[in-house]
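Before we start, here is the structure in question, set down as structure tokens.
Missing here: one protein chain of the complex. Every other protein chain is in place.
Going in written order, the chains are labelled A and B, and every chain counts its residues from 1.
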Amino acid sequence: MAENTLRPMSAVAPSVAEPLVLRARAPWLVALTWLAPIAVIASQAYFIAASAPDRDMGHLQKIMYVHVPAAWNAFLAFFWVLIQSVRYLWKRDERADLLAAAGAEVGAVLTGLTLVLGSIWGRPTWGVWWTWDARLTSTAVLFLVYVGYLALRGLTDDPERRARWSAAVGILGALNVPIVYMSVKWWRTLHQMQSAPSTLDPTYTWGLRANAIAFLLVLIVFIAYRYRGLLAESVLERQLDEAALSRRVRT
Amino acid sequence: MAAGEILAIIGHNGSGKSTLLRVAATAVRPTRGSGTVFGADLVKDPQAVRSMLALLSTEPGVYGDLTALENLRFAARMLGVPTDHAPLQRALDRVGLGREGYERARNMSSGMQRRLSIARLLLREPRVLLMDEPYNSLDPDGARLVNELIRETKDRGGSVLLVAHDLSRGEGLPDRVVEMQDGLLAEPTAGPDADSVIVRDVIPLDQPKAHGLRLERGGLR
Partner (left out) sequence: MTAPVTLSASLQADWGRVLAVAWKDLTAERRTKSNFNAVVAMAGMILLFFGFALGPDAEGLRNAAAGVLWLTILFSGVLAFNRSYQLELEAGALEQLLLYPGERWAIYLGKLLANIAFVFLVEVITLPLTAVLYHVAFPERWLSVLGVLVLGTTGFVALGTLYSAMASRSRSREVLLPLLLFPMLVPVLIAASGATASLLGGDVMGDSRAWIRLLAAFDAIFIVAATWAFQFVIEG
């Protein structure tokens, strides 16, 4: 073919609102990276040491200081996935999709942690590794929803399709969470199973809240770093595409 | 492209011309760039664009278990055009499938299936006709049919965009021929005055194998 009279790529007006850019860590993230682990260690140490052993459970009850905050944050992470999924479908901003993915990964880990700890707590308490307790069972279902979400992402290569599809799955999954919880709860009561008494000493409440906040900080930090990782991958692919293109323009 | 123009884009396999066609057909969302068809934006208002165009694809796009007539009836119902037997039969007659109406699409040869998809095009009169390798798997009669279709669209004031790697059967119809190579058009496209299809630097990207990377997406990324 004769000489090339094409305009270079830079002359194309991008339809993406802003280019994806990987910046240096923002100050708040640097601060949190230090603060979060300190907060966790501090609140765990303080409340484990300071709170009295439960009258029935003894020191075992203190596993709640990890189990409950993990559970709360796992559900919070799913809520985050919901928001980012909605944002993606609305604005088609790739960053929302990456934020959702980061949230799902961290959420999945937290959910798994919740289940394992619940099981560990349950063994000495009820004598079994698992009871079909409403909250624990709903958490198990949530875990599977996360796994499905991540599997879908793993099996879909095209980034735009992956973003759209996971957004749909994330939103519907989030819608289902309260419904699943309700159905499992009714199912338990109808079968007249005794709800395992989770009587927590009121002094534990402050400990739970403090630890929950500490875990929230950890959640934020993990999501932020995971997001940055995903963003870096995406920016890299884009740069490779452009490099391939400009090479072709020159030849 | 101007209204009433026949534009042919030629190029080797993998040059990206099919993808370009698909962007124009709103079947694929462009990663960057924009386009309009008779004033309707491809990305913002795809529904409006769709109502104006018809696509003849490389794949026949028929339902194997349905008969030829049933395939057309389905298309007619989806398009909102009359579903009576007569116009459907006329379309079949026109493409030389007049006696195959009750034959299942699965039992037809690929050439016949192609003709069936051409028959589908005849159900209405689109303003923009998009054709992907229209002469493939068609005998000389079929090629003649395609050219008739192109002529008729132009005479109506419609535009035709066809991509092919070989225009030998085109009977010299296209008003303009542009070559595409490795995802880039060899000539600049029409300026902002053209009132039909305006395609601005839509540049498909395919896998850069040179990087040894697993970039498995093709098309506009």
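Just so it is clear, a contact is a pair of C-beta atoms (placed from the backbone, for glycine too) under 8 Å apart; a residue touches a chain by one contact, two chains touch by 3 or more.
From a predicted model like this one, the values you see are computed outputs, not experimental measurements.
J.: Among the chains included here, which ones are touched by the excluded chain in the whole complex?
T.: If we consider the entire complex, the absent chain touches A, B.
J.: Of the residues listed, A:45, A:172 or A:236, which one is in contact with the missing chain?
T.: For the chain that is not drawn, the touching residue is A:172.
J.: Identify the residue among B:6, B:25, B:68 or B:112 that touches the chain left out of the display.
T.: Hidden-chain contact among the options goes to B:25.
J.: One chain is left out of this view; which of A:24, A:49, A:128 or A:190 touches it in the full complex?
T.: In the full complex, the listed residue that touches the missing chain is A:190.
J.: Give me the subunit B residues in contact with the hidden chain, please.
T.: Residues touching the hidden chain, for subunit B, are 25-29, 38-40, 47-48, 50-55, 57-66, 70, 74-75, 77-80, 104-105, 113, 117, 120.
J.: Write the list of subunit A residues that the hidden chain touches.
T.: Its contact residues with the unshown chain are 89, 141, 144-145, 147-148, 151-152, 155-156, 161, 164-165, 167-169, 171-173, 175-176, 179-180, 182-184, 186-187, 190.
In this text, only the chains that are shown with their structure count from here on.
J.: Just give me the whole-number Å value for how far the CA centre of subunit A lies from that of subunit B.
T.: 44
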